[in-house]
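The complex appears here without one of its protein chains, the remainder shown in place.
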Amino acid sequence: MGVTRRNFVKFAIGGVAGLHLTPLPYKLMDDIAIWTQNWPWVPVPPEGEFLSVKSVCGLCPGGCGIQVRKVDERAVKIEGRTDYPVNPGGICPSGMGGLQLLYDRDLRHTGPMKRVGPRGSGDFMEITWDEAIKTVAERIASLRKNAKTEALVSVDGNSKGSTLSLMIERLTKAAGSPNYVRMPSLEDTYEMGNLLMMGNNGPMAYDLENSDYVLSFGSGLLEGWGGPGRIMNAWAVLREKASKGGATVVQIESRASNTASKSDKWIAARPGTDAALALGIAHVIIRDNLYDQQFVSNYTSGFEKFKTMVLGQYSPEKIVDITGVGKEAIKAMADGFARAKAPVAIYGKGKGTLNGSLFEFMSVQALNALKGNINKPGGIIISDPLPLATLPAISPDGVAERGILTPRFDQAGTNKYPFAVSLINNLIDVINHSDKSPVDTLLVFSANPAFTLPDSGEVNRALKKIPFIVSFSPFRDETSFMADLVLPDHSYLEKTDDIVRPNGLQYQLYGLTRPVVKPVYNTRSAGDTIINIAKAVDTKTASSFPWKDYESVLKIRAKGLFDSGGGLVRYKGAEPAWKWKTASDGPDYKSFGDMWKKIKTDGLWYRKLMPSAIDSGIFKTASNRFEFFISQLELAVKDYPTAAPGGNRLKELGITVEGDAAFMPHYEGNHHHDEQLPLTMAPYEMVNLASGWAPSPPFAYKTIFDDQLLGSDSFAIINPGTASEFRIKQGDYIIIQSKACAVKARASLSHGAMPGVVYMPLGFGHTAYDEFIREKGVNPNLLIPPGKDPLSGHPVWWTTPVKIMKG
Amino acid sequence: MLPFCFEWVWNVDHIIFFGLLYTALTIVATCVVIAAIKTVMQVFGFTRQRHF
Amino acid sequence: MKNSAEKPSSIVVAAFPALGRYVSKGGWLCFLAGFVGALFLGWYVFPKLLYSSQPQPFNFSHKVHLEEADDPEDVESCLNCHAFRDDGTFVGIPRLDKCKECHEDPESPLGDSDDEATFLTNYMAEKKEVPWLSYSRQPDCVYFSHAAHVKMGEIECKTCHGPHGGSEVLPLYRENRISGYPIGIWGERISGLKTNTWDRMKMDDCAECHTEKGHEENNACFVCHK
Amino acid sequence: MDSKLLPEGVERCSFGMFILWMLPWLAILAWGGLAAVLCLVKGLNQTNMSNVFAFALWIVFDLGVIALGAGAFFSGFLTYVVGKKELKNIINAAVIIGFICYSGATAMLGIDIGQPIRGWFIFWHANIHSMLVEVSFCITCYLGVLIVEFVPIILENRKLDQIKELHIFGHNLHHIMGVIAASGTFLSFFHQGSLGGMFGVMYGRPFAARDGFYIWPWTFFLFVLSAIASGPCFTIICTKLTELLTRKKLVPDNAIQLLAKVSGWLLSLYMVLKIADTLVWIYDIAPRAGFKFMDFYREGPYGVWMVAAELFVCGIIPAIMLMTPKIRENQGMLVTACLLNCTGIILNRFVFIIVTLAIPVMPFDRFLSYLPTWQEWAIGFAVIAYGFIVFSLSYRYLPVFPKERELNPIAG
């Protein structure tokens, strides 16, 4: 018969007919359907046993309680803890996305690294831990051998009083250097101001939850100020009270921030005029006799001088001119504040990851003193530091002793900056103004100065001059890209570390993070690394670090909590920890061993709010009173010699007013006026965009609006009126130029912006990290030229004269 | 969807919709099959075509 | 062969001469060959091609492990190893920790068979989970709560998994090359027909059971999909 | 070289010339093919569609060509069901145009969905309450019908016609064409309506939402009416274009005039209803949802001018032109009227798709506009190119116009 076309057709027809009587067509159809539903490249998360591990968030000093949901060894979700007093259930967006910071390989240093590319390129080669530690130790040992130990400088971004901070300072000192430099923070301003006015640099807190009138001078309550977990909860408490007519929040800020928009009253004062406004309010309070006369006469000194100054120089008429706030508004705030039962005037600038202005803070603090709301419910709370045990003193050898006594590079604590503890901006200046960097080896811990410090152009110039930089950052941040050696720390989800009293918390609380997962990469806890380095330097240095590991140091310090008696290690949530108590709680543990075990599983030790009474000696000034007229400042001016013969001490300290006012909270005036730069650039912060050391998790970029970031451009917010003067429309490219630099951004027009001010978000413009974060927007820190806050010596970053043009 | 599918519901909506649909399909299919059969018949000589 | 094939065609040709042109040269035979070939292909060759088979790491005897149980098919017997966790989730194939409970006991006589030796040396000693191949693995889009079915629904394990408490040898693991499903989901029969409740594990089977038991509300999509 | 394949007794250009004519269309088709491959392999991120513009250029093309393809079913209806014999001279062209439009649209829809290989779930797991299911079922079924209608035309090719079996089969298919046309009319009627229904039932979009009769919003009926009013016009345009390109008269005037007349009357009926519908929308539906008429046109390029263009310039004016015998008998005016009519229908579909999606419903949301990427344009133009190719091939090799030989006798 042969294979003809006809026969083949018949064969085919028969075949097709036959096939339809087999399961093949519908089975294939079913399988193909399934195939199209399970593409092999779509990840399938493995199933397993669900576990929940309790810990504490370590991304910011807020110290929120977190519980991590795990599937076998994988962490799959971070949630807030309801059994933690700081944040009953909620956490901030960054904390929520923390797992991306744990797992994203391109965000992390996956092991000890040696730089192979040029500085800033991020090209590293992985080395062994032994080699890394040996390299650092040899470097320090050689400085010690050559008696140049002061050339070892460490920069620390950990919060003050944390054990890791102590260890870093200890290593620096034990090696023989006085140059332990801290990153600036709002806490520094609080501490300095309180030391001057109250003689007490103990932790200060604002008792927001119990307050009924919150007068906020620029604090980004909803932008991440203090611990966002706690503050947002406090906000809910205040809103709940407000809905029953029992609480008012007034936000003083030039921009309609979230806090301003959400508060009961938004007062738009010109940036940098908070001191004038506070003193204007004080004027009305004193004029109308609304202040707490009993407190003022019993517990303050210098009131008469203060009264004279305020009544003489800060009349509402004058304040209107300075601040742009109406007379009625000033009167209303004075009335509201003074007539409230538990008012509090709080001071801050954005999140508080950078310093504030000292005289502004003191002016605001004067309001609190007028109302006498110190250590009273709803007021400001000054308390003792956590009763942690102190570590044994270091035993420096001759080399170290010599080194420690050399002057600090940043001049903090010298006659020029008598009240400053640490001034990293000065360190940058010193390096940039020397031919050869006086700093030989820089150790950077939990900080990203190359990105977060104002005037970041200068910072990067200084970093480039430093011969050897060692970064301990777990993240591939800008500063670590400048480093020659990276000894990556664990992330906060992989290590045990303490959170010593979260920022701004009224009651005493000690938090402890725990390893939620086994280390994902070849990293080591920085505390352990420090001990290892010290041991490798030489025996003398090693003798200051007699511990097996970091955890034993933590345990030794925690013993102090036990020894202080009382305290609780379990929180039930029935009664908030900020409720005022008259009798002390607990303890709810049997022995120190029991306490430590419980702290390690539940991550907390705390005492409910029980501040010391006002007459129990919290004012440790010369007069043992709250000083409106600051005697210590008078002393520093009158008794200390001037730098140059015949010089003016006040001028040297940066104070421009004269007479008694110079020693009291006062408004310094605006000295920035410049015809060429008619506008003001004010950086602002957002709760959903990290602007500090730890990066934003990529998740958080979902929450950024596209009029804040679009593609690779960030936006500067401008009032539509101002924009029209420059013929700028929504979305236009603009060039913003200051003395320091010119940057390109896009314009976002908003009626929430004060005319004449350009607002730029902090946190964009990264050049490191990975594709989620890198090359998005511009960092306003680039624009900020060097400038010093009077008396404190900290940088002035909140206002920068600029001009704009269409770009 | 065929009536023995698990998502099938015996309600008015389904009956009307699929009723009409399958009717239309059946009509078209039947017509084509008839034309095919007629062709086969004529080609094979079972019947005589009218205009050929 | 040739004769028999031509026979029917010659009858047809005799009856309808016009057909002759079409039926000659074994045309029917071609059709028939195609037809039968397709049947053979669809019913016999296709299932062979469709499934790949893989050996399990070693043999496991349910019978041996259930020797002391009164009824090897009883839910409680199964739950000894295929247990529920505290949060109600189901362990599925037990992990090494579970095996350890008995196999680490120095007093029980162990190491009887080669398979057991494999287990003890390659997995137990190495602390390595046994990479068992699951016969009833559902795709990622499926959510299945054993607690709802076993604890609330009081359905026996064998209703879906079939009786295998007395089995001494693990069946050969076969996997669909296209869909990647184990053969048990569609069922051993290529036709897809089933006689027992455990013969198939497709969505229709879930829905059928829900409906039969009067739980049509559980045919809502999100009950079984995630 | 292909002379054996050409219909008998007609003149066709040389094969080389024909290839030359086809080349640009093939190039566009290839360009579209490349875009299609990109979209299928890399996904729909190749387009500028977004979560706001879920439907975009392709759907406008789809709805446009399907509406214009309505000439096929409506002419079929008039020819086989109503019995207008004069239309037999144009029905082949109408069927081919319909086939092109529907197959092109179906292919485009295949690329438009996110998981094309799962496309058949529409049929297997149909949700019968969805207008789009009705559309899909009817379009595929009707595409089948069109194929059945197209096959006998193909079988009339000189070479194919020589095969006796095919000749008989083609002949038999012709016999059942009445029934096929009737069921085609039924299917087509429903999906043209459902296409309108698709938008009318988006009750969350006050710009598109309409009340209606039973399960069908008024747009259902308006879309049917507008499709049958414009479809014949499109058939006329295509025929006239062919006549222009071939420099021959292909269809007797009476067929064209009949179609134009019917179109005119249907269009005027449609305009009456459409204006009534617009008024109800302005004064009832929009305010009920909280919108004033002008709220819809606050921002963006899509202004009130579109309403004016759709209703007056591309609606009432062509309707009057087509209804007036004097005007429509003028070739230039006829083509102008047809073009206006077709433009109006495309504009209508554009408004229902793009403008509906561009207008935010939530008051604090914002207006967005959309520009297609080259991939989207390429696929759109490829469908047009495909149309030219199929129609050119058909014209060259099939006796599409039965009266061609009569109207253009070859000398000698």
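A few points about this structure:
Per-chain residue numbering starts at 1, and chain names A, B, C and D are given in the order in which the chains are listed.
Simple rule for what comes next: contacts are C-beta pairs under 8 Å (C-beta built on N, C-alpha and C of every residue); 3 or more make two chains touch, one makes a residue touch a chain.
What we mean here is this: contacts and distances are computed from a predicted model.
Candidate names were "ABC transporter permease", "Monovalent cation/H(+) antiporter subunit G", "ATP-binding cassette domain-containing protein" or "Hdr-like menaquinol oxidoreductase iron-sulfur, subunit 1", and the UniProt protein name of the unshown chain is "Hdr-like menaquinol oxidoreductase iron-sulfur, subunit 1". Taking every chain of the complex into account, the omitted one touches A, C, D. Between the chain not shown and the residues A:Asp384, A:Asp615, A:Glu658 or A:Asp706, the one that touches is A:Asp706.
Across C:Leu32, C:Leu133, C:Ala148 or C:Ile178, the single residue that touches the chain missing here is C:Ala148. Residue in contact with the omitted chain (choice from D:Ile66, D:Val133 or D:Ile316): D:Val133. Contact with the chain not shown here comes from a single listed residue; of A:Tyr84, A:Phe124, A:Trp266 or A:Trp693, that residue is A:Trp266.
Only one residue from D:Met202, D:Cys233, D:Leu267 or D:Ile346 touches the chain missing from this view: D:Met202.
Within the entire complex, the positions of chain A that touch the omitted partner chain are 37-39, 41-48, 69, 71, 74-80, 87-93, 96-97, 99-100, 102-106, 222, 228-229, 232-233, 235-236, 239-240, 242-243, 256, 258, 261-262, 266-268, 520, 687-688, 697-706, 709-711, 719, 721, 750-755, 771-772, 776.
Touching residues on chain D toward the chain that is not drawn are 43-45, 49-55, 112-115, 118-119, 121-122, 125-127, 129-133, 136, 198, 201-206, 209, 211, 287-292, 295, 356-357, 361-365, 368.
Mapped onto chain C, the footprint of the missing chain covers residues 84, 86-89, 139-141, 143, 145, 147-148, 151-154, 213-215, 217-218, 220-223, 225-226.
Keep this in mind: only the chains that are shown with their structure count from here on.
Averaging Cα coordinates per chain places chain A and chain C 58 Å apart. Per-chain CA centroids place chain A at a distance of 75 Å from chain B.
Shared interface positions of chain A, defined as residues touching 2 or more other chains, are 32, 37.
In chain B, the residues touching two or more other chains are 5, 43. Chain contact summary for the complex, chain B toward chain C: residues 5-6, 43-46. By the touch criterion stated above, chain D contacts chain A in their complex at residues 115, 117-118, 121. Listing the residues of chain B that touch chain D in their complex gives 1, 5, 7, 13-14, 17-18, 21, 24-25, 27-28, 31-32, 34-36, 38-39, 42-43, 49, 51-52.
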